[in-house]
Each structure stands twice: as structure tokens, then as C-alpha cells.
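One protein chain is absent from this view; the other protein chains keep their places.
== chain A ==
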Amino acid sequence: MAAPLALVLLVAVTVRAALFRSSLAEFISERVEVVSPLSSWKRVVEGLSLLDLGVSPYSGAIFHEVSNLGPCAYAAGGKTTELNPQTPLIIYLFHFLIDYAELVFMITDVLTAVALYFAIQDFNKVVFKKQKLLLELDQYAPDVSELIQTPKEMHYIPLKVALFYLLNPYTVLSCVAKSTCAINNTLIAFFILATIKGSAFLSAIFLALATYQSLYPITLFVPGLLYLLQRQYIPVKMKSRAFWIFSWEYAMMYMGSLVVIICLSFFLLSSWDFIPAVYGFMYPESPSHPDLCREEVIPGCPAMTPSSRENKEMFEHFSLFFVCVFQINVFFYTIPLAIKLKEHPIFFMFIQIAIISIFKSYPTVGDVALYMAFFPVWNHLYRFLRNIFVLACIIIVCSLLFPVLWHLWIYAGSANSNFFYAITLTFNVGQILLISDYFYAFLRREYYLSHGLYLTAKDGTEAMLVLK
């Protein structure tokens, strides 16, 4: 299996290297779908040069808060502008590696793919073992043999995952744009690898790093914990002592590493400036930058967030409300999903990563690429997916329409922002439907496994499952 993986890696690196050398690289790195202010390379460079000048990378806000320009000047290719949302560790990382930035981004992509490859390989073994156990215990209904995953089917899944991640156009674009989103993805991939390998400590560290990078992965704590518990055969029961002890340990490891990382950042910069800059930025309506989203003015705005459509001036009073409504979505589903998918933490993790990439503020296609890499793992759900064709078409159409409508809005000046935001909304709706389709397919498969594939209703006719 090593040879095909090496081949895939080689192809992926070649494609990226070719694109880095082409004239397209600059164009791609300007695209709002690929780069948001949160993940843009320009901000890293900006932070770096400020650091080199002996100024705190986060001091921009002090000078520029009054100017009220926000990312406007930034997007116009302007000078240093305002809050820099890159974390100190990233800035320090590239302090040493700035000359090799392209190489670093290629390596992070490769690392992500390799981590996912090994993680899924391991996960498949676990799935197979569990399936065998349940078969031996006669837990499955008698006629479900065609639903059972065979090793032959599962053999190529890890390779497909690596392939899906590396050659996904979204990943390629975000790598070529040097979006720091690629680094987030690597951290999450390593977190998944560590979790599946059963190393609670490493898992906690990577989760802490990912959280430190972009805050939202905090929701992955629950699936991570569930998987580790499952691996150690600790039942998830409120009364179980082992459960509480292990959860406590894991939480402490996580909190501990998070504190260490944050303190490290503090010592590097000797100021706490970065906290409001990095984490405050994620809330588009936070008071620290009052004028982020004046539509029509700002090409670099969080174009893909639903929240950005709300015109600030009209809804000034409700800004807190909007923050809550838009941010709550990311965290809202964690608990119900944890209850429903208690037995299937990896699927839970997949759904949660997808939810993050849909509902986070400033999403980019790089985030989408990460959960798309998991699609091959759920190949066996394919026959239960209902709308995959329509939804795939929606997503492809939207991806193509982004640049077209952006062009009409910004360059041609003939369409307005509504066209573009309508497409971002459609894209998100498509993603949501896709994820719920997967979720429903998963539940149905589980139901069939335990109740038999050919159900009959009370009157003897064929029954069907209806989602209500």
C-alpha cells in the first residue's frame, strides 16, 4: 500500500508546485472563497514584519481602530490595517520558515493526508473487528449480509481518503493560496490520528493546539473523549466511576496543554493582545471592530458567512443577538449528536467537523476539504444516500458561481452583493443537506443492521422508514 500512497503524494506535490510557479497563484490567493482574513497569508506576513520591527503584531488595532476602514483597506491591498487574527505561534513558526513557506504548506498537506491515511487504516481494523464480534454474537439481523463491510471493500479506503484530501481542488486551492487553514487541518488530522491510536495525551495536545488555532475544534473534545472511552471499554454511564475519572483526566490534559500553549504565546509576546485580536475576530459583530461588514465596500469580508449578509447599520442594536444566533449553531448540535451517536464517535467527529466548517465565521473551502476527505470512509452508506446527485450538483454549481458572481459584483459592477451572498447561502444549504443526508443514511443503516433489511409493516406489505 505504500507505493500507491507515495504516488498520490508525488502527484499532489507536483500539482501544487506547478501551481505555485504559475501565474494563477496570485489570483487564487486573492479569492475570498479560499482565503478569509482569519487564514490569509498576508496577515501572517504582516504580523511578521511588525514583529521584525519590534512592534507587537497585534498593535495594528490601536492605530487603526479609529480609521474605521477595517479590512477594506486591507483588501484593497493596503498597508497594515487592524486586528491580526493569526495566532502568535503561527507567526513565530513562520518567523523561522518564511523562506520555505511554499514547502511548509505542501508538507502540511502531505502530513494531513498521511495522518488521515493511518488513522483510517486503524479505524477500519477496529470497525472490522467490531463487526466480526457483533456477527459472532448474533447481534445483526439475519438478512443483512449485503450490508456487512468486507475487507476487500475496505482495503482501499485509506488510500481513497488520502486521495480525496490531496487532490480535492479545494485543498489544492487553499494550499496554493497559503491559507493557514491547511495548518488547522493538519492539527485536526493529527488529533484524529492520536485519538484513533488511543493516545489520550497526544490527542489532548493536538486538540488543544487546534483549539488554540481556531477555537471551534473545542467541540471535537466530545467525540474524542467518546472514542477513547470506547477504546478502553469504559461504558458511558453517569454512575460509572471509571467514566468520570477518565473524562476528568482527559479534560485536565486538554486544559493543561491549552494553558501551556497560551502562556507560551504570552511569553513570546509578553502581552495579552493576541487574545482579543485572534478570538475576538471570529465574532464579526464584536465591538472591537465596528465596521467589518459594510456591504459593497469590502471585498475581503467574511463572504461566506451567513452572518455577513446582515447589514450592520440597520441592526446595530441586535449585534449581540446576531453573534449568539450565528455562533450558537456550531456548538448547539454537539450534545444531541453526542447522545445519538454515542456508539459511533468517529462518525460523530465527521459530522462535527462538517458542522464547524459550515457554521464557523469566515469559513473557506479549505475547511470544507477536510470533511470531504472522509467521504470514502462512509462509502457503505452510498446506497442509503438519497439526494447525493442533486446535492453534489448544487455544490459544484455554487463553487463555479462564486467567482462569476464575485466578478459581476466587484469588477463589472453590474450585479450587487446580493447575488454573491445568495450563492454563499445556497452553498451552505447544499452542505447542510448533504451532511443531514449522510447522517440519516448512517442511522438507517444502523437500523437495518439490527432489524433486518427487508422490513414488513403490520399488514404484511413492505415497510419503509420515514424521517419525521
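Following the convention adopted for this analysis, contacts are C-beta pairs under 8 Å (C-beta built on N, C-alpha and C of every residue); 3 or more make two chains touch, one makes a residue touch a chain; residues count from 1.
Following the convention adopted for this analysis, contacts and distances are computed from a predicted model.
The listed options are "Enoyl reductase (ER) domain-containing protein", "6-phosphofructo-2-kinase domain-containing protein", "GPI-anchor transamidase component GPAA1" or "Large ribosomal subunit protein uL14m", and the UniProt record of the chain not shown names that protein "GPI-anchor transamidase component GPAA1".
Among A:A6, A:M252 or A:I396, only A:I396 touches the chain left out of the display. Among A:A17, A:L202, A:A415 or A:L449, the one in contact with the hidden chain is A:A415. Among A:F201, A:F318, A:F331 or A:Y440, the one in contact with the hidden chain is A:Y440. One chain of the complex is left out; on chain A, the residues touching it are 146, 153, 379, 382-384, 386-387, 389, 393, 396-397, 400-401, 404-405, 407-408, 411-415, 433, 440, 444, 448, 453-455, 462-467.
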